[in-house]
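To keep things clear, I will list the structure first and then write my remarks on it.
For this view, one protein chain was removed and the others were kept in their places.
Let's look at subunit A:
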Amino acid sequence: MSRKTLRVRGVTRTFPGSGRAGPTLALQPTDLTVQPGEFVAILGPSGCGKSTLLRIVAGLDRPTAGTLTLDEAPIAAPGPDRGMVFQSYTLFPWLTVAENIAYGLRERGLPPAEQRAIVDRFLARTGLTGFAEHWPRQLSGGMQQRTALARALANDPEILLLDEPFGALDHQTRELMQELLLEIWEADRKTVLFVTHDIDEAIFLANRVIVMSARPGRIKAEVEVPLSYPREWTVKTTPEFGALKARLMAEIREEVRKAIG
C-alpha cells in the first residue's frame, strides 16, 4: 500500500542539440498529481515524451524546468522508492533470476534469510518458482519482464514506474501479463505510472488514463475509468469498455496523425 502523493509541477524537458541537429523540446510544461494507490496510464503517440516524463519521475533524467515532489520531498536522484521496469530487457545477465530479484534487497543489506523469503514470495507471485536458478538469457521475453517486475516489487517501492513493459511481447503473453499485473495491484494497491500506446491495455488496467499530445508532448486529456475492481478479462467486451475505447481512440488518432504528418 502506497502512502505518498506524487506531484509534478510545470516539468519541462528540452534536449540540447548536437552538431547540426537543433535542440528538441520533448516535454512542454506538464502538471500531474498522482494519489497514493492510483493506477495511472499514460497514453500517447511515439516520440511524445512518455519515456522522458517517466525517466524524470524516476530521477534518471533532470527536468529543464519545473519541480517534482513525493509528498513534500523533492525528487532529485533515482532511488529505491521509485521502482522501474523498462521497455528493453534490463535483467543483469550475470545474476540468476533469484539473484536479480534479490538485487535491491542485497543492496539494502537485508539478512540472507529475509532476502530468500522475499524472493521466494515474488517468484511465486510471478509464476517463476521453477526458474529461480536460470540465467536471464535462458528465459523468454515474457518471463524476463515478469522477473523485472518481481525485481522492482521485491524492493517494496512507493511508486512503480512501468515504461511499456509488455511492448515487446506477443499479444497473448501480453494479455496474461496484464492480468498478472492487475492481480498484484489489486492486492497491494501500489501507486503505478504505466506508459503504453495500447488503448485496451490502458483501460483494462488503469483507473485514470492520461492522453498526451504529439511532440512536443503535453497532457491533452484525462479520462477516468469508472470500471470497478477486481476486473476480469471479460470486462474488455462490455459496452462501457467499448465506449471508453471509442473516446480514447478519437483523442489519440488525431495526435498520431500529427506525429507522423
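What we mean here is this: a contact is a pair of C-beta atoms (placed from the backbone, for glycine too) under 8 Å apart; a residue touches a chain by one contact, two chains touch by 3 or more; residues count from 1.
Criterion: contacts and distances are computed from a predicted model.
One chain of the assembly is not displayed; among "4Fe-4S dicluster protein", "Transketolase", "ABC transporter permease" or "Fe-S cluster assembly ATPase SufC", its UniProt protein name is "ABC transporter permease". Of the candidate positions A:Arg151, A:Arg174, A:Arg215 or A:Arg231, contact with the hidden chain is made by A:Arg151. Only one of A:Ala58, A:Ile75 or A:Leu128 touches the absent chain when the whole complex is considered: A:Ala58.
Among the residues A:Lys50, A:Arg82 or A:Arg231, only A:Arg82 touches the chain that is left out of the figure.
Residues touching the missing chain, restricted to subunit A, are 58-60, 77-80, 82-84, 86, 88, 90, 92-95, 103-104, 107-108, 135-138, 151-152, 155, 161 (touch as defined at the top).
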